[in-house]
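Removed: one protein chain of the complex. Kept in place: all other protein chains.
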Amino acid sequence: MPADVLVIGAGVVGAATAWYAARSGHSVTVVDRGPVAGGTTGAGEGNILVSDKPPGAELDLALLSSGLWRDLAVEVGGFEFDPKGGLVVAATPPGYEALVSLASSQSGAGVETVVVPAGELAEHEPHLTPSLAGGVLYPGDAQVQPMLAAARLLRAARARGATVRTGVEVTGFLRSGDRVVGVRTSAGDLPAGAVVNAAGTWGGDIASLAGVDVPVLPRRGFILVTEPLPRLVRHKVFAAEYVANVASDDADLQTSPVVEGTESGTILIGASRERVGYDRTLSVRVLRALAAQAVALFPVLADVKVIRTYRGFRPYCPDHLPVIGPDPRAPGLFHACGHEGAGIGLAAATGRLIAQLLGEEPPSLDLAPFRPERFGPVVAP
Amino acid sequence: MATSPYDVAVVGAGPAGLAAAAAALAGGARVALIDAGRQPGGQYWRHRPGDLGAVADLHHDLGAFRRLVAGAAGAVRHFGQHVWTVSGSAADGFTVHAVAGDAETEVPARRLVLAPGAYDRQVPFRGWDLPGVHTAGGAQALLKGHEVLVGRRVVVGGTGPFLLPVAAGLAARGARVAGVYEANRPAGWIRHAGAVLPVAAKLTEGAGYAAALARHRVPFHTRQAIVAAHGGDAVEAVTVARLDHDWRIVAGSERVVECDAVAVGWGFTPQLELPLALGCATRVDADGSLVVEVDERQTTSVPGVHVAGEACGVGGAALAVAEGSIAGVAAAGVTSAPASLRRRRRALRRFAAAMHAVHPVRAGWQSWLADDTLVCRCEEVSAGEVRTALDELGATDVRTAKLLSRAGMGWCQGRVCGYATACLTASCTGTAPDLRGVSERPIAAPISLGTLAGDPGHIGQQ
Partner (left out) sequence: MSAAFEFDGREVAFTDGQTVGAALVAAGVRSWRTTRREGRPRGIFCGIGVCFDCLVTVDDVPNQRACLVPAAAGAIVRSQEGDGRGHLAV
């Protein structure tokens, strides 16, 4: 029997989509060429952030998602959901002013913000360097262990009848006229009522198998992992420049400090952004930059050992917004990919919105800014 | 100031590394020799600073060691240096990044010989985290390196020819060895006589240990294993049991042996962090270990990178010396190693393969584990938790099992439990163990954030 919904990708977005679709009563099959959470989901920090987005469509999506993650932590659970809050700090007075002004506009969009003058930073983060100009606290920021989140959502979906098939690679689409009616895979044809492209960084490749263009490209990042520690850092702490880097179009290396603890005791240190394709080579230069910035923010970390590093590839689109919704160029195909570095955070809303579309319910959010065909035809030079 | 790179950097000053350094120097190369230890010799010729005289009775082939040290004397030594990564390429030059305390050293080189060696392969058993339970190599290191006995009454177990010198050494220095429990029936190597006989020295070595054990009245049991350790704050006894062919416990065969220390080893795990960081191709060797693929000149799939010794197949010190010599010659850019050396390598590899064939690790050890038996000692992850990641959370490969259970995510980064986690995963998925998924460690030695952040303390130049 064909599934109602076939989801391509067993990362966190595919998992959330499978969960919400299965919960709505759809029969769901998830396929992934690799293992569960084997792509970008397994290479991130597990951020659920509202702090790093200026007012606009992505912030609306993030706000919807952060509420849904809180529900998922109760409904599904088991993935180390930690509503720790985020603390954004600025090194200079002009930086602080810009940060406070951003916070004020975010506040207007429904984000909870608390301005923290320099003198009060230590109350929130005792180990923070004293040489900062001030910061803003975002109590709405949270964190999950992303691989556990994907695995737990898939397990919950399986309990509602979903099937998860790992090691199955999609090689093409089944069509009936224009309409997408399933996929061809390394394990045979899988017909389905609808197909969801949740292939993350590889979402563009899947789209092209269906003959449509969705420009998703990789943006490499490294993360340093420390030895297990007591709680030294309470929030996700990052520098105001991080917000600028996220939205930057520069292909060159950018780094800005992002430091946070985890339930297991390690501290995770990011963040770097480079457009170098899928190059997996370790970059000593990037690791040094990450370490230097983390120590500048938290001098106590100077003696702490790094025991691991990992890299991943964020799926980004030219306008830094994800692709969410039906593809009018290939009816029956839905996209849920291109979330760049915010895929964990935005997964819950993305899955929920796709499930609403599949159930022909009105979506909770206007999806126009995320529509797949927004990039238009490629114009010949 | 631009620094001029060495012709060859050799990482590891054990048998393979010393031989490589000596051969490269003989070929006219400028050589740097880098090792975490403070003396040359690696694990095999481990000793305290100064002369080996005090522990000469515990060692083999010290003449060869002294010759190699003399031959490698022209290399610039970077000892006490833990290599945390290697970077670069033959085209741009390589850099060996090492730390000693808070000081970082970068050693530039045109070509690399990596001779990182190996450490004891382990499988978990109940109580194996009790103080007093040691790896066989650990017991040996305390003895050779420090003249310290791990206990007064010691039980030795596992599989492989290495158990013999460990037990013989402990007995020679006054420990009561309550028994050696070899899980296989290695007398079977007689069937491989064709491979074994040409390597007469190795045979004599084995016979010597057997005689030593007999002299000290050390009972040697085959097809038996230490399946549990017991005690409060330290080990007080072990349970040993007979095994069937697949290493399941023969019902009713368990008995308790009192002891105050245990030494266990199940073959060796090559240290592949550095070759993997450079992208060297690997293969699975006869003993089930992941090893680096090398050609006749010990060259890896990465131009300019040679690997010698246990990292390209566990085979003992004599083979490591042969491979190191060949790698050193190749790295120095000299024509090629003498045919006699290549013949010796071939004979020793056949011997190693014969030894591996009679010392397999069979999957039945997994049936000894209770659900709460620790698999990962660092993060205290039990066998039950690893199985939950596989059975309930949908992990279908070892990397996912690791990340979902945290087995292998602690201080040692899976060096100890990686093999076991790969085997548990393989049993669940019905595939061969995937060691690749537990062998990559991009940070090969811990480095403090402050050190990583700062400029290297000095550049390793003459």
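Here the chain labels run A and B in written order, and each chain numbers its own residues starting at 1.
Here, a residue touches a chain if its C-beta (ideal position, glycine included) is under 8 Å from a C-beta of that chain, and two chains touch if they have at least 3 such contacts.
A quick note: this is a predicted structure, and the numbers were derived from the prediction, not measured.
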From B:Gly137, B:Pro275, B:Gly394 or B:Gly450, residue that would touch the chain that is not displayed: B:Gly137
Selected from B:Tyr6, B:Tyr119 or B:Phe351 as touching the chain missing from the view: B:Tyr119
Contact with the hidden chain (one of A:Ala118, A:Leu209, A:Leu232 or A:Leu253): A:Leu232
Given B:Val148, B:Ala187 or B:Ala432, the one touching the chain that is not displayed: B:Val148
Chain A residues touching the omitted chain (full complex): 125-127, 227-234, 265, 300, 303, 305
Contact set of chain B toward the excluded chain (per top definition): 36, 38, 43, 48-50, 119-120, 129-135, 137-142, 145-148, 150, 233-234, 377-380, 410-412, 415-416
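One rule holds for everything that comes next: only the chains that are shown with their structure count from here on.
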Chain A-chain B separation of Cα centroids, rounded to whole Å: 40
Footprint of chain A on chain B - complex, ascending: 85, 87, 95, 97, 277, 279, 379, 389, 392-397, 399-400, 403-404, 406, 409-411, 413, 441-443, 446-450, 452-454
Touching residues on chain A, where the partner in the complex is chain B: 35-38, 42, 147-148, 151-152, 154-155, 158, 164, 166-167, 224, 226-228, 264, 266, 269, 281-282, 284, 287-288, 291-292, 294-295, 301-310
